[in-house]
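Below: the structure, in C-alpha cells.
Every protein chain but one is kept in place in this view of the complex.
So, subunit A:
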C-alpha cells in the first residue's frame, strides 16, 4: 500500500511540478533496457548518458547543461512512437532524438520534419537518409549499412590480394528489414567485382541455424558475412564451430560485434571478426568517466566492467557527436544559450570532428573523422575490422576502411529521389 501510495504521490508531483528549464539543452532518449535487445540498449544509452554527465560535470556546453529523459520502448515500434510523442514536448521541447531502432526510426520519420527535431541513426536505419536534400532532419552519422557493406567487400578484396574474382561469399542474414538493407550494395558489387553472392536468410530471432550452416558447408564459401542481431549471433558462431567452419572466415556486421555476442559463445568465438566504427581500446575520455563519474557513484551502467565495451563506447561516441553538434550550432547562433531543434539540425549538418578535435575531447582515433554537409549526412562512411581474441576485441585494420563511395552515393541518390517522388518532396538544401 505504501508503495502504491508513493507511486500515486510521485505521479501527481510529476504532473504538477513544471520547473523552468531555461539554460538546458534537452535531448530525447527513447531507450530500451528490458526486452530481447536490452544488452545493446543499456550499453549504448549508458554511454550517451555517461558522456553527457561528464560534460555537465565540467560545466556543460559553454555553460549550457544538457538535460535528457529516457523512455522505455522495449524495442517495440508502437511504444517507441508513444515515447517520442511524450518526450518531444518535455522541458521546453526536445532538440534531438536517437531511438536506436530501425522500426521506431521509420515510425517517427515523417513526424520529425513537422516537429523540427533532428534524429540521428548511428549505424542503422535508412541508408539513403544520408541525402540531406531529401531527409533534412535525419542523420545516419558515421556510417550507414550501405557504406559498411561496401567497406566489407573492400576489406575482403584486400585480404584476397586485391580481387574477389571467382570467390564465393555467403550473406547470412536476419530475415528482416535490417538483414535485407545491404542487399542492393552487395548485389551491385558482386556484379562489378565478379564474385558469387549466396544469400541465406535466418528467420528471427535465429536461435536455430543447423540447416543454414549445413548449406554453408556444402557451398564451401570463401567468406561468410554474418548480418545478425541479438541471439542470432552467438548461435551462428557456435553452430559454425560445430560444423567445423573456421571463425576467421566469418565477418560480422557491427551489431554482431560486441562482447554480448562473443562472450556467450565461449571458445567458439576465438578468431571471429566483425565490423566496428570504433577502435577498441582505452581512451582518456573513458578514464575520465571512470574517475569522475563512477568513483563518485554517478555512472549510468550498473556493471563497471562494461565501461569501454563495444556498445558503451558506441554510446560515448554518439554523446561526443551530439555535444559537438550543440557546440557547432552555438558557435553560429550564439554561445551560452540552448539552441532550437532547427539550429541543432544546422549543427549536425556542419559537423567537423577532425583528429585535433577528437584529441581535445580525449578520444583520439576512437572513431573516424566526421565531416557532414547537406549532400552527406553520414559524414564519414569509414569503418574498422576487429577480431575477438577470446578475451577482448582488437582492431586488425590499423587504418579506417572506406568502400566504393561512388557506388554508394549513386544508390543513395536513386533511392532517396524515389522517396521524394513518392512523398511529393522537392529535394533542396536547408539554409
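Here, contacts are C-beta pairs under 8 Å (C-beta built on N, C-alpha and C of every residue); 3 or more make two chains touch, one makes a residue touch a chain; residues count from 1.
Methods note: contacts and distances are computed from a predicted model.
*Asks:* Tell me the UniProt protein name of the chain this structure doesn't show, selecting from "Iron-sulfur cluster-binding protein", "2-oxoacid:ferredoxin oxidoreductase subunit beta", "Branched-chain amino acid ABC transporter permease" or "Electron transfer flavoprotein subunit alpha".
*Replies:* Cross-referencing UniProt, the chain left out corresponds to "Branched-chain amino acid ABC transporter permease".
*Asks:* Have a look at A:60, A:118 or A:184 and name the one touching the chain we're not showing.
*Replies:* Only one of A:60, A:118 or A:184 touches the chain omitted from view, namely A:184.
*Asks:* So one chain is hidden, and I want to know which residue out of A:31, A:234, A:276 or A:358 touches that hidden chain in the complete assembly.
*Replies:* A:31
*Asks:* Kindly state which of the options A:69, A:215 or A:243 is in contact with the chain not pictured.
*Replies:* Residue touching the chain left out of view: A:69.
*Asks:* Residues on subunit A that touch the omitted chain in the whole complex?
*Replies:* Touch set of subunit A with respect to the missing chain: 6-8, 10-15, 31-34, 42, 45, 69-72, 74, 76-79, 81-82, 85-86, 88-89, 102-103, 106-111, 126, 175-178, 180-181, 183-184, 203, 302, 415, 422-423.
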